[in-house]
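Only one protein chain is missing from this complex, and each of the others stays in its spot.
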Amino acid sequence: MNDLVPSTSPRDMTWARRKQALARVWRELRHDRAGFVSLVVLLGFGLVALSAPLIADRSLLLAAAGRNNPDLASPSAQFLLGTDDIGRDVLAQLVWGSRVSLFIGIFATVVAVVIGSVVGLVAGYVKGKVATVLLAIDEFFLVVPFLPLAIVLAVILGRSPVTLAIVIGITSWAGSARLVRAQVLTLSERAYVERARALGAGTWQIIFRHVLPGVTPLIIANATLIVPGAILTESTLSFLGFGDRLSPSWGKLLDGAQSSGSITLNAWWYYLPPGLCIIAVVLAFTLFGRALERIFDPRLAGR
Amino acid sequence: MCAGGQIMTATESLLNVSNVHVAYPARRRGGKSARAVDGVDLEIRLGEIVALVGESGCGKTTLARAILGLQKISEGLIAFDGELLPTSANGKKAFRRRVQIVFQDPTASLNPRQSVYEIVAEGLRIHGLGENEHHVVKTALEQCGLHPAERYMLKYPHELSGGQRQRVVIAGAMVLKPQLLVADEPVSSLDASVRGEILALLQRLARDENMAVLVVTHDLGLPWNIADRIAVMYLGRIVEIGTTEELLANPKHPYTQALLSVVLEHLGMPQQILVGEMPDPTEIASGCRFHPRCPLVQSGEAQRRGIADRCTHEDPLLQMSGNQQSVACHAVGV
Amino acid sequence: STGASAEGELTFAVGVTQDIDSLNVTVGFLVIDYEIWNLTLPTLTSKAAADFSILPSMAESWTSSEDGLTWTYKLRSDMKWSDGVPMTADDVAYTITRSVQDGWWNHTTVTGNLTATATDAQTLVVVSSVPDPKLPILDVYIVPKHIYEKISAEELPNYLADDNVSGGPFQIVERKEGEFIRLVQNPNWFGKKPAMDQLIFRTFETAEAQYNALKAGDLDAVDDVPGKIFATIMAGDEPNITGIAGNQGSFSELAMNSSCPTGIGDGHVALKDPNVRRAINWSLDRQLMVDKVLNGFGKPAVGISASANPAFDYQVEADQTYSYDPAKANALLDEAGWIDTNGDGVRDKDGVELKLRYFDRSVGGAADTTPFITGFLKDVGIATDVKTFDEDSLAAIQSKSEFDLYTWGWSPYADPDNMLSDFITAAVPTDPAVGGYNDGNWCNAEYDALYAQQHVELDPVKRAAQIQEMHKIFVNDGPYAVLYKYDNLQAFRSDRWQNFERQPAEVGPIMFTQTSSAYLNLEPVSGDSGGGGGTNTIVVIGIALVAAGVVFTLVRSRRKKSADDRA
Amino acid sequence: MSNRYVVKKIVGALLTLFAVVIFNFFLFRIVDRDPLTKYRGRSKLSLEQRETMIRRMGLSGSKWDQFVAYIKSTLQLDFGRSFDSTRPVLREITDRLPATLILVGVSTVLTICIGLYIGAKAGWARGSRFDRVSTSTTMVLYATPEFFFGMLLLAIVAGRTGWFPTGGLRDVGTNNGFVASLLDRTHHLVLPSLTLTLGYLGSYSLIMRTSMLDTLGEDYLTTARAKGLKESDVMTHHAVPNALLPSVSAIAISFGFVIGGAITTETVFSYPGLGLATADAIRNTDLPMLQALFLVASAAVIFFNLVADLTYGLLDPRIRHSI
Partner (left out) sequence: MSAVLEVRDLHITYASSSGLVPAVRGVDLEIAPGETLGLAGESGCGKSTLAMALLRLVPPSTQITGSIKLAGQDILTMKPGQLRAARWAQASVVFQGAQHVLNPVRRIGRQIDEAIEAHGSASVSRAGELLDLVGLGARRGDDYPHELSGGQKQRSLIAMALACDPLLLIADEPTTALDVMVQAQILQLLDNIKRERGLSMLFITHDLSVLSHTADRVAVMYAGRIIEVGAGDALLRNSLHPYSKALTASFPIIGDPSSRHQPRGLAGDPPDPNNLPSGCPFHPRCTVAIDECQSVDVQLRHAADDEERSVACVLVGKS
């Protein structure tokens, strides 16, 4: 392709390669309808979450904010999505809820991916007892039912969004550790790793130069696929009453809707929007993650 | 013997492999370990090309990896340039500057995420030979027939043809100016048309750089093309070794004869197709390891010559038989 | 449907959101447990539903000695437990004696100072060591001696009370944990026969599901209707359902750690100052919480309810003591020296921030007040650090007094003594392993003295005055910011049942009351034939048929399709 | 399947279960909670009485003593008494187990059958209308929290039409015979099991579709076609058996999620099984119950995984014959 680049420093080349790789990802994403649409949806939600203070004042979340409003009022010009059971604007809570839900989803994923990648890398690269122990732990977390475990941990660790995210992270890394390990195993079987070893490369050089770059796309795609699970878990735990009462997540809104009888009262504006938001974001993350998988792993093309 | 104008002046030995064994532990508890390399003696001299020939699974790759120190040996000694293979991390690293390996499948040997430049420069970087890196890389690429080097440096493996990939792999080994290059089936995954080019390259490099090459292959035509000597391996053991001309013209071991017969029918040799499948290194026969498939034994010839008993009970040693030829067969010389 | 079962038996099905924790009268403490005991265990005397005045029950008559310390009860002679064993004064004496011996939680507040002897089968003599205003009612459940005497004190806490021996109007016949408990009439019951043959309490996980079951006709009455839904009932949207917002003194409060010197714990220094506690009281908009959290079904309160009987409440209106006045709260805080010196919106003093550890109860009445309260406190420059806990964890924290604020609530008994006893100095926790009920970690010598007086005051008028005085001290010193008294929101099928008795009269609920006598007075509306389960069954069968059809078609079409091939 | 494989898998499962038991012990010792709070008379108990009770709960002595006592009693299936009801935990669990078994059993069977069917069909006819419709539907199902389904079903089907009860396991009043009570229970089971089925149908069918797609490019399918087999035979005899293999373990792992789904589903429908018991135990921090429920849930998943491993061994001759 670019035959005519004469001499370049390695750093420039690395840069150029990254740029090229990104450009390729972008190009392929553009042609992947599901992936692209879901990216747009995600960006939309992200934008809303980031600009929540501009859309709705934080004070609207205060319990007393509904002081002069009717409770469970149906949508109107004043309250686009009606009011909740204590007269607060549902839309404002939905908007701020997106922050909590996305934050927990993403933060939990970071926790899970960091644990999963480290465990996967170590278990895949280092053999022997360490790997056996790590695998046993991984097996344990993989087999032990996820929600009960998360519940038990939540009971023990408390209820703030951060601990909730940590709990979800701790309970969902096992799958990615497996994935990373499998990939590391195949990578380290690759002849090019053997070649590097024959060239005299040490363990760390091999991990950083050959193994890590090889698993990174996988980790990214996998992370994108952990987020929806984390968001679902957050909503489930919040629904079961584990959420933080003072920061409204979508799951918490559903809990509120359920416990205030909005289903029986047909106050659909209270329970439908958070449910649909969860579905939309989870769906978007899933589709986006699958698109990334397709792009990073051409064998999966056409899924 | 001088053929093709090459003169065997250097007899100084570079690599000495003696009585090397490699056993892979059993995959299952209670299973037997695989004696992939089972007592190999081999010497490689400075600047010569030796071909290691044998059926699939006979332990060629294992031996090659053992020579590089990539595979632990369970018994025996490997000495390079008069010194035993180092075991320390630093010693290994220094050793690996002097010995390099090229694998069968160039596509698998290249990290798809690295550019040609990075791949070739990797050895330099690992050994901290960064000075003048660009120039060295360029020279190595051009030496390997990738002209002009700039055209290839920024490409990625997937943008290259199979032959070009194998050249890149070889260039990556050549930047370190090794004294010994081990090439494990360097052309068997390549197209027939490309094969000749790569072999010519190896031959040229060996000659120009006075580099010894151990080339692993299952194809007897390859050594005829480039090797000075041939070692024939069967089930973890070298059963016959000699100069290319001598050995191909006058194979003495029945196994070598059979191998040659299936590729050389047009020379009038009757085909001797050995029955049975690839031998199993977990079940090496007693006596001569080849005896269960040996045509001499099967045809009763061995009986006639009165060596049948030795064939089944006595492990034959590699013995000089001819000028530079050694054979491990009870039938030879009887 | 359970309105009427197939055999023509009359069933009354009640939905509850609480599962029985124990039928063992020495262990259980949930409202539902008391309801079952009210229906299955006899009491020596009874209380009038309307005003809790004393009525005969096991005892037909009683007389007291001059000094008021000795009471002699004359018992009915026709009483039998449901298993046919005679029920006599011996059972009562046994209950009193054993409860004192073993320290039964539900009994000793009443029986602690009593000794009882059965002089014959129908005569019971009770002697109190002090003058006792809780006599002659003697409000404890009488247990069958022939059952309990077989159980050692050690074993008793684990006894499941599954003997089903009843001395009340009903007896338990079937119980499915988490599902239902079924009672039928006790043939040996000596009192008024109820109209229904069986009584079922079904447990629901959510109040809403339970209400829907009422609406669908699966239930006859429910306790705990979601407030929003209750409002629609009260608005007359449901012609067949009648709602009753009954109040029996249950209240919610914000407890503050007043750091009683004899106690333990690490309460915030600011809360030691009564003015800061008062400021907090002034900062709360109680009416807003009643409107929003209770949907108006309740009323603001500043003092505790000492008794289910509102006569014992603090007779001062909320606005005369603490109304919603943030300005006043601010002034008090300024005066107390808590001023926001560093401009971060939170008051401080001597380098200590006025930031309070706020423990939020995860379930229960006070749950939804926390967002309000924290907001109100923030408005007057008090920061909070909210942590949510379940009741038990919270109780553990309370036992150590390691909190600044927390939310809780109480439901009082008929006699005020028990509730009032929780705030005496002796109830302050001093050992985390043992705990104590004084959850404001508050003490006041004057209050203690008055408590001791009312404890032995036999003149009801004087006693009432003493209790008013105690209220005044408690409210003024403010270890609690009482928020409101909340109503029990109950509903029943008025197309099926009538003659619901409220307890206390006019303001109280119909079920889960002090005596549960409402069940005895209920009458079916004539001509009711119950809801229709038949249609449902038809629907099920219909759906099953449709599903089978769909599957069949799918399979068929698959067969056909697969016949075609890919080119 | 060789005995060695079976034994290895069983031993592995038991080890995992044992790990759960140990994990349980440590996890629940972290919680700072007075075990006697439920005994309302605790403030009136003497210190000796308290100690007796605490000892009986296995909460006295050194951690090691506690651990030994805990392991002993756990092995005897003695999980202590519920803090909440004071009944033996084992009895609480055995009482509620059948309801959950039926709910989870029915839903799992439905989910697996329908999910695999849809997934296999969609994967086989990749890009067809069936694939597009079913995949987008299953994606949405996958993205929907099952309790939201439950809420919607409750709102629409039960609340609006009254065709189905809004909760419970059965009508208590009806005692008229086996058939009626069976119908009654089925009637109560429909919505919860529908919720659970819909909630997990998505992931099962997506898993199956993916592994179907993985097999699509396999050469043995070309061989089968070359032999002149009908497309339907190629699918059922060649593609599906191979696609099932990777699905089996993936499905076993997602069974853990179904167990989680039972918690929320039972909560939404007041369905008194172990899920509801879990929700209650959470609310009451009923540690012995939680501990035992967690163990039971884990055991169920471990068992399911074991079954999957053994099934895998049966389905895959490479395992059946070797090892």
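Structural remarks
Every chain is named by a letter (A, B, C and D) in the order it is written, and numbering of its residues begins at 1.
We adopt the following convention: a contact is a pair of C-beta atoms (placed from the backbone, for glycine too) under 8 Å apart; a residue touches a chain by one contact, two chains touch by 3 or more.
Since the model is a prediction, treat every value here as computed from it, not as a measurement.
Considering the whole complex, the residue from B:L85, B:V102 or B:A258 that touches the absent chain is B:A258. Only one of B:K32, B:R97, B:K177 or B:H218 touches the chain withheld from this view, namely B:H218. Contacts to the hidden chain, counted on subunit B, fall at residues 3-6, 55-57, 161-164, 191-200, 203, 218-221, 224-226, 244-245, 248-249, 258-260, 262-267, 271, 273-275, 277-278. In the full complex, subunit D touches the omitted chain through residues 218-220, 222-230, 233, 237-238, 241-242, 245, 315-318, 321-322.
Definition applied: only the chains that are shown with their structure count from here on.
Common neighbours of subunit C and subunit D, by the contact definition above: A.
Looking at A-B and A-D, the interface holding more C-beta pairs in contact is that of A-D. Centre-to-centre separation of subunit B and subunit C, using mean CA positions: 88 Å. Chain centres here are Cα averages; for subunit A and subunit B they lie 50 Å apart. Centroid to centroid, with C-alpha atoms defining each point, subunit A and subunit D lie 24 Å apart. The set of subunit A residues that touch two or more partner chains comprises 241, 258, 263-264. In subunit B, no residue reaches two or more other chains under the touch definition.
On the side of subunit A, the complex with subunit C involves touching residues 62-64, 66-67, 71-72, 85-87, 158-159, 241, 244-246, 258-265. Those residues of subunit D lying in contact with subunit C across their complex are 31-34, 37-47, 50, 52-53, 81, 83-87, 92, 95-96, 121, 154, 158-159, 162-169, 171-176, 180, 183-184, 186-187, 190, 230-232, 235, 266-270, 272, 276-277, 279-280, 282-285. By the touch rule above, subunit A contacts subunit D in their complex via residues 136, 139-140, 142-149, 151-153, 155-156, 175, 228, 232, 235-236, 239-242, 251, 254, 257-258, 263-264, 266, 268, 271, 275, 278-280, 282-283, 286-287, 302-303.
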